[in-house]
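This is the structure, below, for whatever I ask next.
Here the complex is missing a single protein chain, while all its other protein chains stay put.
So, subunit A:
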Amino acid sequence: MEEKLTVYDYIKSYKDIVSESEKNDAEKEKFKIALLASSTIKALKEILYVKCYKMNLICEFYESIYNKYAEDIFNEKSELYKFTPDLIIIFIDIMSLIGEDYYLPYNITVEEREKQINSKLHELTIMIEKLKKNLSSKIIVHNFCVPTFSPLGILESKEEFGFIESIETLNFHLREKFKKDKQVFIFDFNSFCSKIGKENVLDYNLLYSVDLKVSIHHFPELCEEYLSYIKPLKSKIKKCIVLDLDNTLWGGIAGEDGLEGINLGPTSTGRVYLDFQKYLLSLNKMGIILAINSKNNPEDALNIIRNHPYMVLKEDNFSDIEINWDDKITNMVKISKKLNIGLDSMVFIDDDKLNRDMIKKALPEVTVVELPDNPALYVSTLINLKEFNSFYLTEEDVKKSKMYEEQRKREEFKKDFNDIDEYLKELNIEVTIDCVNKLNLARIVQLTQKTNQFNLTTKRYTQEAIEALIKNGNYLIFSAKVRDKFGDNGITGVVILEKNPGEWRIDTFLLSCRVIGRKIEKVMLAYIVEKAKSENIAKIIGEYIPTEKNTLVKDFYKDNGFLFIGEKEKKQIWELKINSNINVETASFIKVIDKTRELDLK
């Protein structure tokens, strides 16, 4: 967490960064944001730029001219379309939308009001559809701030389709309209205004002098809301919360106060921890992994976790438990290794400032939460962390905790074997290969976004980008689903193949860290080779783009019989010649189910 900067601080730091960045980051890929607003949004761009820069993301902006967003949208030759944004933010405010009638709402009849709201909704929809037709970027659309006044006063709620009801209705329909849309996200600006306080959200001087529809002082908070969408788009998301125990999950010290003495339960101070645990469990159910990093006697702490009647989080909710007297840094690294989750995807929560500072210093990639001294504020602090957003929630997310439990059992089972192959054989692994389809599309996208280690090219795809590849028709995209005697790991492998005449290029080859070490990749590669053979393809091109995280697979193509061809812009090119006698090593103990033959998906 950082200290609160004023708008002036942001503008100053923007000026400092921008000139530096233009020199140093000219080559770097920019994240392109289009801001389409009906009012002045001066300073918004600068603040958002600085906030993104702090997460190592260089932005480039397109701003439509003051209140000329519609012209931009309806003219397909406009600069907006040339800009090809990654993200579009549409911020139309209610005063601009309904214009003269905002302070004269009952100047028009009920029928006229209904007509007005319908036509506004229609206009908005047409604009959004137009953008969707021409661009594949995600589109964030503000809903509208519901007014807190009415000339009818207390009679407002009696009025047929009253002023306030009409705007609530508009918000309702806007949400309904795009509920199933994967590209368009309605940003609940009305809630945002409520959170700030509708009395405070406007600076009336700047409203009338320069038409600012949100007080410029609240722009940093508004930008934070936008970051909730930007982070998952750029895979800057957190996967795991690492928790301390004493005075974090319960009040008091396990080793001193014991099971009876700690504070947890339906008392005023105990409820604080009860609610905190409940919200952690909510996040866990959405696929956020929990782990414990605590200095304690394991038996004291585990006794509470297992036997305390008000413990909301059970042992099974934690994917890794490190309770010992090692220092917290060692434990943190251990958790990261055991769970195969990068330190930069971890959030650390501890009431002890010394521990927090230690982690911050030693492991700067870890997000350290500034937990307030007052435990009553724990739950609101957790709620305000906007680190866990995602554009999709897959079946795999929801089942994630269970899968980690199964993994623990697998590790136990492994101890009985001296030979890894013997162990793998006994797992009864089954791999289902399936072409991209409506059911696995979201998961395929997610895997390209999240997978870092077993990922040969680390290419990130959005849903729209994958859909474009499907439409293109020149690509073979398939997923691999893995299960064994301990349970279902779900879809954990993805291949994207570009089918050029005579040669196929492996654009993406990845495996989720959950199933690394089970030779699933052998089956996937053998599948590609078999397929190439049957279509008389002369060779397969494999590419390896090294990153800080994928050294695990640096010899993948070499180990599988590919020949090194050369290096091009940090990309290694490997080649495998295909002839009828070729036999790639597969893993015969794995049962392969080929679903691609069952149905031809167009």
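Operating definition for what follows: a residue touches a chain if its C-beta (ideal position, glycine included) is under 8 Å from a C-beta of that chain, and two chains touch if they have at least 3 such contacts; residues count from 1.
Keep in mind that, in the parts below, contacts and distances are computed from a predicted model.
Engineer: Report the protein name recorded by UniProt for the chain absent from the figure; options are "Twin-arginine translocation signal domain-containing protein", "Tripartite tricarboxylate transporter TctB family protein", "Acyl carrier protein" or "Imidazole glycerol phosphate synthase subunit HisH".
Structural biologist: UniProt protein name of the non-displayed chain: "Acyl carrier protein".
Engineer: For the chain not shown, which residue from A:Asn118, A:Ser209, A:Asn474 or A:Thr547 touches it across the whole complex?
Structural biologist: A:Ser209
Engineer: Please output the residues of subunit A touching the missing chain, sorted low to high.
Structural biologist: These residues of subunit A touch the chain that is not shown: 6-8, 11, 42-43, 203-206, 208-210, 212, 216-217.
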